[in-house]
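Omission of a single protein chain aside, the complex is shown with its protein chains in their original locations.
Letters A and B name the chains as they come in the text, with residue numbers starting at 1 for each one.
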Amino acid sequence: MITHVENPVVEVHDLTVSYHKKPVLWGVDFTLPQGALVGILGPNGAGKSTLIKTIMGLIPHSSGFSKLFGKELSEVRNRVSYVPQRESVDWDFPASAYDVVLMGRYGKLGLFNRPRKADKEMAMNCLEKVGMADFAHRQIAQLSGGQQQRVFLARALAQDADLYFMDEPFAGVDASTEAILMDILKSMVTRGKTVAVVHHDLQSVKEYFSWVLLLNMRLVASGKTEEVFQEELLQRTFGGKLTLLSKMSELVHKNEFPVRES
Amino acid sequence: MHFSDFIIVFTASCIAITCALLGCFLVLRKMAMMGDAISHSVLPGIAIAYLLSNSRDSWVMLLGATAFGILTTLLIEQVHQRMRVQEDASIGLVFTAFFSIGVIIISAYAENIDLDQECVLYGEMVHLPLQSLYWGKQAIGPMAMYNAVVMLLLVLTAIVLAFRRLQVCTFDPGFAVSLGISVSVWHYLLMSLVSFTTVVSFEAVGAILVVAFLVVPSSAAFLLTQRLSHMLVLAALIALFSAVGGYYLAYWLDASIAGCMTCVAGLFFLVAFLSQRLLNKTIPLTKENTGTKAIGIN
Partner (left out) sequence: METIVRFFSLQDPNVRYVVLGMLLLSVSTAVIGTFSLLRKKALAGDAVSHAVLPGVCLSFLISGQKEIWSLMAGAFVSGLLSLWCVQYISKHSKLKEDASIGIVLSVFFGLGVVLLTFIQHQGNASQSGLDAFLFGKAAVLMPSDVWVMSIVAVVMLFMVYAFYKEFTLFSFDPGFAQSIGLPVQRLEYILTALMVMSIVMGIQTVGVVLMSAMLITPAAIARFWTNQLFRMLILSVVFSMIASVAGAYISFLAPNMPTGPWIVVVLSGMALLSFLVAPQRGIVWKWWQARILKRKTAEENVLKAMYQLGEKENSFQETYTLEDIFSRRAYATVYTSRILQRLHHQGYVIWEQGEAQLTAEGIRKGSLITRRHRLWETYLTQVVNIAPDHVHDDAESMEHLITEELEKKLLEQLKDPSLDPHQSEIPPIN
C-alpha cells in the first residue's frame, strides 16, 4: 500500500539503514508530494527518528538513496530544516531562547559572517509566531518542556525552508500548545511548504495530516490519510514486532555481514 | 615587582585564559576528562621530541607532542566506538598507557632528559624566565612567554571567528550536521587546540594546573552565566584573577606557584557554587529539564 507521486519533494529509494551493521530499517521506498502535511507513525523503536536522520545525512545508510527536490541533500540544504527530538540536546547549555532561534539563520550565513539585522528581526518574528516573544531572553533551561519545543519550532521557522522534518514536536506538550503549533504547521503547508512530523497520538492523525507514513522496521504504507489510515494497516504497523526480521537483523549483526555484496 | 615576576605572571595569565576559553567548550561537551587525558598523554610526545631535538624549546617538540594529544583523542574514540569499551574506561585506558610509556622513556634516557614526573605534574614556574628566545644574537625574553602569547592569540582568533560554528556544534550537533556543518572537523580542530595548549602550558604550569585551568574557571562561569559569550568572558576573567592572585598567594606562603593558582581558582569555583546554590534556593528552577544529568542514571 505505497502510493508514489509525480515530481516528489522527497524521494526515498530502497533505503536500508544499520547501526553497527545491524539493520534497523529495511528497503524503505516512498515519495512525498509537495504541500503535504505528513504524519510519520510507528511504535517505539520503529526507526522513525532513524529515517529522518538518514534523510538529513546524520547517519550513513547501507544502501539505497534519498533525494530532496530531485537533488542531492548537499545541493538543497538551505531549503530543508530538521527539528531534532527535544531530549537530544542538553538544555543546560548557556543560551537564551533567542540565541537558539538565531541558530536557524546560521545555515544561510557564511563561516565568518555575523548575523545581520534582518536575521535578528527574523529570529524575533519567529519567536513571536510561536508565542514566545516574552521569553526571548530567558535561559533555555528555565523554559518548560512545551516552551522548549516551541523554541525548536521557532528555530525551524527561522530557517525559512521549503521542507521540514520534525521529530516528535508534540512530545510533552499540552493540548493548547499543540493546537498552536499545529496551526503554525498548517499555515506553512498552505504556503506550499512540505512538513513531515513524527507523531505518536493516533487519535489526532485524521485531523492533522494529509499524508501518512506507517513505519515499523520497514515501510508498511505511505499514502493519503484516508486511504492509508485504516485498521488493517495500523494492525500491521503496531501489532507487534516482526520477529523474523529482527532475528535476521541479529544474524546480520552477529556475522558483521555487509547487507549488500559489493 | 621584578621583571622576572612580571614574566611569570604574564605567561601564566596567558596560559590560564587560553585554557579557560577552551575549557568552556570541553565542559559544555561533557568532555572535561578529555582535557585530563590529553594533558597526561602528551608526555611520550614531549619525551621523544626532547630526545630528538635535544632541547625543550623547539617547534619540533611542540608539534610532536601535539600530535600525541590528537592521537589520544582518536584512540579514545576508537576504543569507545569500535571496541565498545565504555567511555570513561577508554579514557582511563588510553591516557595511563601513554603516560606510562612517557615515564619509561624518561627513565630509560634519564641522563639525556632533564624532565621528571614531578616536573610534569607540578610544572616549574620559577624556571620560566630562564630560557630565552633569540633574535639574531639578542635575547628578547623567555621562549615560554612568546609561546603562550602566540597560543592565546591563536585560540582567541579561532573562537572569535568560529564562535557560531562552535556554539551550534556544541549545543546541537545533529542540527549542525543538518545545516551542512562538518561537526567532526570542528571537533578535531577543538581537540587539536586543546592538545597544543596543553603542550605549551604543561612545562610552565604542569599537567594538573592545565587540567585545573581547563575545568575550574569554565565550570564556575557555567554556573553563573546564561549565555555562551558571557560564559567565555567570565571564565577568562576568573582564570586571569586566579593566575595573578595565585602568584601573590604563593609569594606570601612561599609555596608552589602552580598549586596556589589552582587553589585560588578553586576558591572562585566555591564562591560560584555557593552563590548558585543560594540563588537556586530562592528561585526554584524547572527541575524537569535536568533529566540528562550523568549522575544517578545508571
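As a working rule, a contact is a pair of C-beta atoms (placed from the backbone, for glycine too) under 8 Å apart; a residue touches a chain by one contact, two chains touch by 3 or more.
What you are looking at is a predicted structure, and each value in this text was computed from that prediction instead of being measured.
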Could you tell me which of B:V60, B:L93, B:L154 or B:V271 touches the chain that is not displayed?
-> B:L93
Listed in rising order, the subunit A residues that touch the chain left out are 1-2, 14, 16, 26-27, 29, 63, 92, 141, 217-221, 242-245, 247-248, 251-252, 255-261
Provide the residue numbers of subunit B that touch the chain removed from this figure.
-> 27, 30-33, 35-36, 40, 79, 83-86, 88-93, 96-97, 99-101, 103-104, 107-108, 110, 117-118, 121-122, 208-209, 211-212, 214-216, 219, 222-223, 250, 253-256, 258-263, 265-266, 269, 273, 276-277, 290, 293-296, 298
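Everything that follows uses one rule, which is that only the chains that are shown with their structure count from here on.
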Can you give the whole-Å distance between the Cα centres of subunit A and subunit B?
-> 38
Which residues, counting only subunit B, touch subunit A once they are in their complex?
-> 28, 30, 161-162, 164-165, 167-168, 170-172, 174-175, 177-181, 222, 225-228, 230-231, 285-286, 288-292
The residues of subunit A that touch subunit B in their complex are 53, 56-58, 74, 77, 80-82, 84, 87-96, 99-100, 103, 106-107, 109, 111-112, 115, 139, 141-145, 148, 155
